[in-house]
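Would you mind keeping the following structure in view while I ask a few things?
A single protein chain has been omitted; all remaining protein chains appear in their positions.
Coming up: chain A.
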Amino acid sequence: MEANTRSTGRLPAAFLTPGSSSFMDFLSEHQPEILPGNRQLPPTQGVIEAPHGTTIVAATFPGGVVLAGDRRATMGNVIAQRDIEKVFPADEYSAVGIAGTAGLAVEMVKLFQLELEHFEKVEGAQLSLEGKANRLSTMIRSNLGMAMQGLAVVPLFAGYDVDRGRGRIFSYDVTGGRSEEHNYAATGSGSIFARGAMKKLFRDDLSEAEATTLVVQALYDAADDDSATGGPDVARRIYPIITVITDDGFRRLTETEASEIARSILERRLEQPDGPRAALL
């Protein structure tokens, strides 16, 4: 390519060509080789070993939505990282949590954040929450080739819908299939256990504080039964990442706030290892 951004010369023609407000569309025309989906993989045998992230959970409450994730990344039966971050702000009013191949997922989040920001700057307006969710769908679909070789990325997307005035959750499958989840959702290897916990504990009228407790309870239960999900690590002061999105925008709970929730749950679990009980009838 004759012109690139590394030289300080004139802006290449592609930069000044009127076109789409999408950064990904721009890249696919100007420098397609740096888009993650365009990478060619050599034929491989078996599954490629790379660190995997595990459980992400989300729950709505009146006025917003909570998205949280554990901190463990595993490679086979080895703990690859104890303090990995898998929940990120996507923009002011949404967040994305990722389970699956950590390296690809982090790259996908970076591109997704940029895609939303780029649109906002070019158009002078934010995408609708639905539009953001669809954009993420496209990105996962472009990763399908790698997903088939075991490098799947499965995100959970949550945001505050400014137009409708409520929190919403979208879950995805490896093919980019998108579905809106009501009340609560989970993804990753520990998600079945997390979903079970939330199913019993979720109520329509949770406060923000109760919703954050709910997701940490769910993560605890996921870590309890799934070896790839990490529980709160009190000794190393590594707690789940908890984010809250409301009318006021995105907020990540501080380490102190997260540790308070985690510690109070741990204390209760010392007396009742299986956690809170839902009523039988």
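To be clear about the criterion, contacts are C-beta pairs under 8 Å (C-beta built on N, C-alpha and C of every residue); 3 or more make two chains touch, one makes a residue touch a chain; residues count from 1.
Methods note: contacts and distances are computed from a predicted model.
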"Proteasome subunit alpha", "Acetoin dehydrogenase", "Tungsten ABC transporter substrate-binding protein" or "histidine kinase" - which is the UniProt name of the missing chain: "Proteasome subunit alpha"
Hidden-chain contact residue, picked from the options A:39, A:121 or A:237: A:121
Identified contact with the non-displayed chain, of A:23, A:88, A:184 or A:202: A:23
Residues belonging to chain A that touch the chain removed from view: 5, 8-11, 15-16, 18, 23, 26-27, 30-31, 34, 110-111, 114, 117-118, 121-122, 124
